[in-house]
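The next block holds one structure in the form of structure tokens; read it before the comments.
The complex appears here minus one protein chain, its other protein chains still in place.
Up next is chain A:
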């Protein structure tokens, strides 16, 4: 039975799982669960994952949630090349440490962008409270600083932790950054403008995974158009 990946390419961790499958030629079927239409809250999806979160995989009856667990599982069960999740215990521990830090750090990009831009522009809901947005922004920028100053070592290698080849962390982290494309241009510049190592790394990641990288972002042009139109409408209403 073909591996099923349930999710919406609008979601960063869904993109990470799908990209991993594409790059490693893992046969899979993406079952679209639309976030904008709240399809993750429907009984059918909740029967697979009661927490209503994505991605979820169904590997011949084995259901697994949580993107990091899914990526580790696929790396092991599909015997992906070692660089994705090294077998050597210290190299693996360094990747694990970065992956674990993801939840409370760079993943803050998600609620920041959601509360600030996606709720009003895609769901037509009120923007999140200012204090909450500020809280997520602070965590996000701290995480971005750490990536720029500590986790990227281009003098050793082009990928995270100075690796010469990508690990699971590279795709998981990179997609949090590409999500900033949903922010207004000036804001994107604010976050990425001064982080030169990060910009270079993102270029390398995109190039390394072409054309799949572009493919998992195929929903972006339409989503960005929708968001920009909604922003213009809000400004017009306010005028």
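Remarks
Here is the rule we go by: contacts are C-beta pairs under 8 Å (C-beta built on N, C-alpha and C of every residue); 3 or more make two chains touch, one makes a residue touch a chain; residues count from 1.
By our rule, contacts and distances are computed from a predicted model.
Among the names given as "Peroxisomal membrane protein PEX14", "Glutathione transferase", "Sorbitol dehydrogenase" or "SWI/SNF complex subunit SWI3B", UniProt records the absent chain under the name "Glutathione transferase". Of the listed positions A:69, A:125 or A:224, the one in contact with the omitted chain in the full complex is A:69.
Where chain A meets the chain that is not shown, the touching residues are 50-51, 62, 64-70, 72-73, 76-77, 89-90, 92-94, 96-97, 99-101, 103-104, 146, 150.
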